[in-house]
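Remarks on the structure that follows.
For this depiction, one protein chain was excluded, whereas all remaining protein chains were kept in their positions.
Labels run A and B following the written order; every chain starts at residue 1.
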Amino acid sequence: MKAPTQSPLKPRQCIGLPAPRPASLLLAAVLLLSLGTPACRFEAKPRKRLTLALALFPGESSRYRRFLEDFERDRHVEILIVAETYADILYTVRAEAAAGRGVVDVAELDLALLGAARGGMRRLDGLETAQAQALFPPAAWQAARRRGHLYFVPGRLMWQAMIYNRLEVGRPPGTWEELARFARAHPGKVALKAARYDGLVCDLLPFLWGAGGSLRNPYAPGDYTALSFLAQLAPFLNPYSAVFREMPILEAQMRGEVWIHFNWPFAMSYLASKGLAPRFALSAPIPRGPAGRATVLGGGYLGIPKSAPHPRLARAFLRYLLSASAQRRLSRTLGWYGSLAPEAGSTDAALYAGFVAMAPYVRARPTIRNYLPLSERWQDAVRAVLFAGQSPQAALNELGQTTAASQLAPAAGPERAAEAAGDGLPR
Amino acid sequence: MSRSAARLRLVFTAVPLLLMGLVLLVPALAGLLIPLTGRGHAFRAYRAVLADPMFGAALRNNLLIPLLSLGIEFAGGFALALFVTWRRSPLVEIAVVVPFALPEIVLLALARFIFLPRGYLNGALLAAGGVPVDWLRPGSWLALLTVSVVDAWHVTPVVMLILAAGLRSIPAELYEAALLDGAGRLSLFRHITLPLMAPALASALLLRGFDAMRIFSTVLVLAGAEGTPVLSTYAYQLWSDQLAPGRAMAAASLLGLLVTVLGLAGLGLGRRLSRQRGSLP
Partner (left out) sequence: MVRRVLARLLSGSLVLAGFGPLYLLAKQAITPELESFAWPPFWLPHRLTAAHLRAVFALSELRSVLARSLAVAALSAVLATALGAMLGYAMARGRRERAAGLGLISVTRLLPMIAVAIPLALALIVLGLYDTQSGIGLALVHGAVALPTAVLTSFSGFAGLPVELEEAAWLDGAGPLRAFFSVVLPAVRPFLAATFILTFLLSWDEFGFALLIQVTHRTLPPLLYYYTVFGDVGPASALALVMLLPAIAVVVMLRPMLGQTTALSALPGGVAPGERRDA
C-alpha cells in the first residue's frame, strides 16, 4: 500500500497573484487543507493494512468497522473498507488483475457475478471446514465451487422478503390473490425493482419459482403463469418501478410513496437507522404462488483476487469470518441474518420476521458463465410485459428465440449439480 | 531571434495539444474502434446497440432535450438579461447567478428533492390547493420536459450573462436616434436589439446546443437511466449494470460521432454566418 502521491504543486505562486480577494483567501484555505490533510492521514501507518472492497451502503460501513475491531486488535492489522457497488468491485478487481498489482485484498461479489469473476480469483480450498459448512445452506456453498475447487466463501447471506408499511397495509398479503387485490385497491402503492438490471430478475424469480417456472427454460408453463400474474399487476404498480433499484425503491418506501416492495435484509436495518422501523415498516414473507413460496439468494460472496497484496492475511480474515461467533456478531451489528436467526423476542426478531420465515424457501440464481446475458434477456422480457403492454406469451416466445441454445444447456461436469440445485431445471 | 521564438511557440503548442490528444482524442477514437475488434461479427456490438429499443428512445431524447433545454434557457436568459439590465438590484443579480454557481451535482440533488412525487414542488402545489403531479414519471413527456427544465436551470445564468453583456454593448445613441424617429418600444427591440445581438446569440446557441447533447448527470440523478434515457446514460447503464464494455463503447461512440459531426457542421455554419454579417456595413 503506497501513500498517496504528494501533489507537486506550489500553491503560493498562484495565491499571491492579484485575484479577486475573498476568492483567493478561500482558495488559500482550501489548498492548505488539501496539502495538510492527506499527509497527516496517511503517513502514520505502523501496521499492515488489509483492504476490503465490500458492497456496503454508506451508513453500513461504520457499523461494519465496529464489527472488525476484534480482528484488528488480535492481528495487529488495520482494515480499510471501501464501500462500492458489486459492478464497481468487479471492474476494480479486473483492473487490478490487468495491471498486475492491486490494493484490494478481499472482494465481495454478488452471486450473479461469480461466474464472470472466477478467473481472477485465488482458490480457497481448505476454508470449507465442517464448522463453516454448517453455517450456510449447501446450495450456497455449491454456488461458490467450480470443478471441485472453492473460489469464494459465503461471507454473509441475504435473501429477499417483502417490506410493507404497517400503518397503511395492516395485514400483509400472503398469497398472489391477496397481493393482486391489494394492488387493485391501492394503485401505485405496490412497487417492483424493475430498472434494467439484475435486481429485476431478483424480484422476478420468487414469482417465477412460485409458479414452478425456470430462468433457463422460457418454455416452462410456470414462466407463463408468473408473467401473466405480473401483467395483471402492471397497471396498478407504482409507475416509478421502471427506474427503481434497491435504494430508490427504499427511499420511496421511506417517503410513503410505496407501501409494499421486495428487498434485501439491509433494508430493515436502514429503515431502523432512520427511525422508520419497526414504527412504520416491517418485513413479511413473499406471497405464496400456485406452486409454493420461493425467494432468491443474494450477494455476500467473498473472494481473494490474484492481485491481492496480502493474500495470507486475507485468508486468515476469511477463516475468522467463517466462525460461528464472528457470524453471530456480524448478524447483530449489521442486521444480516443469513447464517443465524435473531433471538426470539428481540427487536430484531420483529424486524426480520419476514426474512426468517423465508429461510426454508431460499434458492440460488444459476452461476453459469453466461448468466449476465441470460439475465439481460429476462429483464427486457419482463419490462416489455410490465411497461410496454406486450403479452406474456409474445415476450416468452421472443425470449426463447433470442436466448442462444448454449445458455440453456446445462454445463458439463460438476457444475451441473450446482446449477440444477440453483434453478430447479425441470428437464 | 524570431526563429527561436517560433521554436518556443512550437513547443508551447505541441505539449498541451499532445496531452489533450492523448487523454481525450485517442481514447475517443479507441472507443470507436475497440467494439469492432471483438469476437464474431465485426459490427456485433454496434448491431446489438442499434437493435435495442432503448437505444432508439435514447437517441430521440438526446435530440429533443437539447432543443427544449435551449429554448427554455434562451427565452429565460433573455428575459432575465433584460430584467437585470433594467432593474439593477444586487440581490436579484446574485439570486439569478446562484444556480450556475452551485456545483452541478448539488443542483441536481436539490432538483431531485423538489421534483420527487412527494417532493417540495408537489408539497407546495398541495398547500396551494392543487393536485400533485408526476413530474418524473418514467417514459412520460412531462419527465422529458422536467429534465430539460433542470438542465436549462443550471446554465440559464451563463446565457443571461452573455446576453446581458451583449445588451450593454449596444450603443445608447442608436436607441435615442430611433426614438427620435418615433419608433415604438417593440420595434426598437425588433430592429435594433435583436439584430445587434444576433451574432452573440448565434454562437452562444451553438455551443450550448452541443453541450446540451452531452447531457448525462441530469438524467442519471433525476429521472434514472431508464426513465428518460439519453445516449450517455444508456452507455453508462450498459457499462455499470450489464457489465458490457463493448456495447457501452459502441453506444458512447455513436453519441460522439453524432455530436462531433453536427458540431463541426454547426461551427462552420456559424462562422460563415458571422462572417457574412461582419461584411455588412
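We adopt the following convention: a contact is a pair of C-beta atoms (placed from the backbone, for glycine too) under 8 Å apart; a residue touches a chain by one contact, two chains touch by 3 or more.
This structure is a prediction, so every number in the text was calculated from the model and none was measured.
Chemist: From the touch rule at the top of the page, work out which displayed chains the omitted chain touches.
Modeler: Taken over the complete structure, the missing chain's partners among displayed chains are A, B.
Chemist: Among A:D88, A:E128, A:E178 or A:E398, which residue is in contact with the omitted chain in the full complex?
Modeler: A:D88
Chemist: Please identify which residue in A:P248, A:P265 or A:P287 touches the non-displayed chain.
Modeler: Checking each option in A:P248, A:P265 or A:P287, the one touching the absent chain turns out to be A:P248.
Chemist: For chain A, enumerate the residues touching the unshown chain of the complex.
Modeler: Residues 2, 4-5, 7-9, 11, 14, 17-20, 22-24, 26-27, 30-31, 33-34, 37-38, 41, 53, 57-59, 61-62, 65, 81-84, 88, 91-92, 94-95, 98-99, 101, 103-104, 247-248, 250-251, 254-256, 274-276 of chain A touch the chain absent from view.
Chemist: List the chain B residues touching the unshown chain?
Modeler: 1, 4-13, 15-17, 19-25, 27-28, 30-31, 34, 80, 83-84, 87, 89-106, 108-110, 112-114, 118-120, 123, 126-127, 155, 157-159, 161-162, 164-166, 168-169, 199-200, 203-204, 207-208, 210-211, 213-214, 216-217, 220-221, 231-232, 235-236, 239, 245, 248-249, 252-253, 255-256, 259-260, 263-264, 267, 270-271, 274, 277-278
Criterion: only the chains that are shown with their structure count from here on.
Chemist: Could you list, by residue number, the parts of chain A that touch chain B in their complex?
Modeler: So the residues of chain A touching chain B come out as 85, 87-88, 90-91, 113, 116, 195-198, 239-240, 242-243, 248, 252, 255-257, 372, 376, 387.
Chemist: Mind pulling up the chain B residues that touch chain A in the complex?
Modeler: My answer: residues 54, 116-118, 134, 136-139, 223-227, 237, 240-244.
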